[in-house]
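Here it is: the structure, laid out below.
A single protein chain has been omitted; all remaining protein chains appear in their positions.
Right, subunit A next:
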Amino acid sequence: MDARLRRVNKEIADCKNDKTSHISIDLVDNSPFHLRGSFDGPEGTPYEGGRFEVDIVIPESYPFQPVKMRFLTRVYHPNVSSASGAICLDILKDAWSPVLTLKSTLISLQSLLCSPEPRDPQDAEVAKHYMTSKESFEETARYWTQIYAGGPGKDGKGVVQKGGAKDEIAMAGLNKAHVDQFEALGFDRSKVIDVLRRMNYRGANIANINDDRVVEELLK
C-alpha cells in the first residue's frame, strides 16, 4: 500500500480511537487527503465553549512536507487571518517534522489559541487590537466565538443563533459611542466601522488619533 495512504489512514483511525482529546478528523469527500479537523476552544480563553473547524489538505509528499491547514471557523486571533483563516505557525512551515501528526498539529493549533504571539502576527489589525487593549480584544474574540463557533453568550447563557443578526460594532471590537459620534457627522455606518477598525480606534490608542484624521479617512 502507498505509504502516505497507510499513514493517513492510521492517523485517522488513531484519532477515532482517542476519546479523551475531543479532536475529530473527518473526510470531506471520499479522499483521505482532504480532511476536516475540529477541536474545542481551550478553557480559560475567549475561545472556550466554541468548536473550531480546520480545513486539512494532505500534500503529495506528506509527511515529508507539512500538512496544509487553515481555519474554516472564523477566529479573532493575532496569528490567524480574520478573513482567510490562514495560520502563522512555525510547525506548518520550516519547523515541520515528519514525526508530527495531524492530531499533534491540531493540538498545536489549540495551544496557539491559548497563547497568541502578537509580535509575529498573521492579522496585523487584530494584533494591534490585542496590543492596545487585551481586555477589549478578548471581548471581541469571545463575541466571534459566540457568533461563529457556537460559543456561549457573554453572560454564559444561551447561544446567539447562527446566522442571526450580528452586532457589527462588537464584531469589529469597537465602542458604540465612538461609532455613533462619527455616524452623527453624516457618514455611512459601515464605513465608520471600517475606518475606526483600521485605525485601531480603541482604548488608550484613541488619544493618539485626532478626530480630523478620522474624518479625513472617512472622506477618502
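We take it that a residue touches a chain if its C-beta (ideal position, glycine included) is under 8 Å from a C-beta of that chain, and two chains touch if they have at least 3 such contacts; residues count from 1.
What we mean here is this: contacts and distances are computed from a predicted model.
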{"item": "Hidden chain of the complex, named as in its UniProt record, picked from \"Anaphase-promoting complex subunit 2\", \"Bardet-Biedl syndrome 1\", \"RBR-type E3 ubiquitin transferase\" or \"RNA polymerase II C-terminal domain phosphatase-like\"", "value": "\"RBR-type E3 ubiquitin transferase\""}
{"item": "Full-complex contact with the absent chain, from A:93, A:176 or A:213", "value": "A:93"}
{"item": "Missing-chain contacts mapped onto subunit A", "value": "3, 6-7, 10, 61, 63-65, 68, 70, 81, 84-88, 92-94, 97-100, 118-122, 124-125, 127-128, 198"}
